[in-house]
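With one protein chain removed, the remaining protein chains of the complex are shown where they sit.
Moving on to chain A:
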Amino acid sequence: MMRYVLGRLGGVILILLAVCLFTYLIFFKLSPDPAVMICGKTCTPERIDSIRDVLGLNQPLLTQFWDFLSGIFVGRDYGSVHCSAPCLGYSFQTNESVWSMITARLPVSITVAVGAAVLWLLVGVIGGLVSAVKQGTWWDRSAMGLALGGVSVPNYVLALVLQYVLVVKLQLLPFPSAVPFADDPLLWLESYLMPWVVLAVGYACLYARLTRSNVIDTLAENYYRTARAKGLSGALIMRRHALRPALTPITTIFGMDFAGLLGGALITETVFGLNGIGKMAADSIAKNDQPVIMAVTLLAAFFVVIGNVVVDLLYTALDPRVRVVSS
């Protein structure tokens, strides 16, 4: 087991390195010259040269990449400015340290992701479960119809409609503004409610359909029939012989979806003006702020890769059939 974990972690490091390299090549080598961008309107060739020098753009490509990489772990110097580890460079737009931009915005994205995940798991799994048990009834049909509709509604449409109805027309909620929990718990809840709902709706509908079909499949399994033939109580049959097998595959999908969201909910954050990683990504792309684009890409890759490993390890714990045989 230990060897398996170490092997997986080794793989993770390789994947992250590869992601680093490709993102670096794409964003620094294939896009417009950063020095020209930084230099702005009143630019002289001398100034461009000195910027190139500070950023290390005159170095060979491999050296530049190495500087970038080692900057993350040990920090690096830009001319006279020292950027301490973990250094992801400075924003071309604001000159802010990219790392401190991330640490300031990550809590917002995490709050959005966690709240939405709780919501969609509760609604999706319970809704799907009830539908499966009441298969073919009016509840099942209307819930699944609704779920199909919910999957088809784009995020930004729902966000704008909700905002118009709840904030502008009915004035039930304040405009979302990422209020820290410690400042005002109630306002915090109110301001995150809409982003959570908007993000959760699509996933909840998907998870409801998934849960329903998984549970229905499980109810047709021979071991479910065995459990009934054994005379076990209804609750025990449901918990051990229906839910456990039906929900185990959902943990895999959940892990991936959740990890993806930690890297920022681009549309939701942008529409609601929440200053999270997603909005930062959108802004940086619009302004071609390369160090920031690079950082958000790496961050997303990091979460997805780590999420993958966590899901795999979790799965070996949840399903004995994929458990690694220890020799």
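Here, a contact is a pair of C-beta atoms (placed from the backbone, for glycine too) under 8 Å apart; a residue touches a chain by one contact, two chains touch by 3 or more; residues count from 1.
The rule is simple: contacts and distances are computed from a predicted model.
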item: Complex member absent from the view - protein name from UniProt, among "Glycine--tRNA ligase alpha subunit", "Acyl-CoA dehydrogenase", "Peptide/nickel transport system ATP-binding protein" or "Anti-sigma regulatory factor"; value: "Peptide/nickel transport system ATP-binding protein"
item: Absent-chain contact - pick from A:Lys29, A:His82 or A:Arg225; value: A:Arg225
item: Contact set of chain A toward the excluded chain (per top definition); value: 221-223, 225-233, 236, 240-241, 244-245, 248, 318-321
